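After this line comes chain A, so read on.
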Amino acid sequence: MTHAAELPAWAAWCVALLLLLGAGITLIGSLGMLRLDGFYQRAHAPTLGTTLGTAFICGASMLCFSLLASRPLLHEVLILGFVTITTPVTLMLLVRAALFRDTAEGHIDDIVRRAKQTPGDEELR
Partner candidate 1 sequence: MTSWTDHLIILPILLPLFIGAAMLLIDERHQQIKAFANLGSIVLMGIIALLLMRAADTPTVTGAAPIAVYRLGDWPAPFAIVLVADRLSALMLALTSLLAFAATVFATAGWQRLGAHFHSLVQFLLMGLNGAFLTGDLFNLFVFFELLLAASYGLVLHGSGPARVRAGLQYIAVNLTASVLFLIGVSLIYAVTGTLNIADLAIRIPQVAAQDRALLEAGAAVLGVAFLVKAGMWPLCFWLPTTYAAAAAPVAAIFAIMSKVGIYILLRLSLLFFGADSGASAMFGANWLIAAGIATILFGLIGALASQEISRLAGYAVLVSSGTVLAVAAAAGQPAVTAAALFYLVNSTLAIAAFFMLIELLERGRDPGADMLAVTREAYGEDMPDDPDAEEVGLVIPASMAILGWCFVGCAAVIAGLPPVSGFIAKFAMLTALLGDDAAAGISPLSWTLLALLMLSGLTMLIAMTRAGIRTLWSPTERADPRVRLAEIVPIALLLLGCVAMTVQPQPALSYMQGAANSLHAPSAYTDSVLAPTPSRIKTGGGS
Partner candidate 2 sequence: MSSVVLTWSVVIAQMMLAVAMACAAYRMLVGPRAQDRVLGLDTLYVNAMLMMLTVGIRTGSDVYFEAALVIALLGFVGTVALAKFLMRGEVIE
């Protein structure tokens, strides 16, 4: 990383911080994929990565390249924007599809009931 030395110290620290924050939040979100129970709960988890996770890492990237190129290089904003617009589409379609599948197979009453009473049971396959 020869270019790291070209960055001013404060910027390096900032970039490092943003990076770690973004990656950390994304990791937490993804951990949710492991730790949360049932599809509907897990479906909330990746949003962490697509919002703040992406935002911080894009921020780190923009800061880094803007300083390296000594002019604003901000196209990562587009990534953030597109992720923000597209992730909901996926999730909406997916959650609704899951809901339909569960209804069709008669699990939904179960799930709604369990969700309200005793969450955490292993969901039926």
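The candidates were selected such that all candidates are chains of the complex that A comes from, given by their letters.
We adopt the following convention: contacts are C-beta pairs under 8 Å (C-beta built on N, C-alpha and C of every residue); 3 or more make two chains touch, one makes a residue touch a chain; residues count from 1.
Bear in mind the structure is a predicted one, so any value in this text is a computation, not a measurement.
Touch with chain A in this complex holds for only one of 1 or 2, which is 2. Listed in rising order, the residues of chain A touching candidate 2 in the complex are 1-10, 12-13, 15-17, 19-20, 22-24, 26-27, 29-31, 33-34, 39, 42-43, 45-46, 49-50, 53-54, 57-58, 60-61, 64-65, 68, 73, 75-76, 78-79, 82-83, 86-87, 89-91, 93-98, 100-101, 123, 125.
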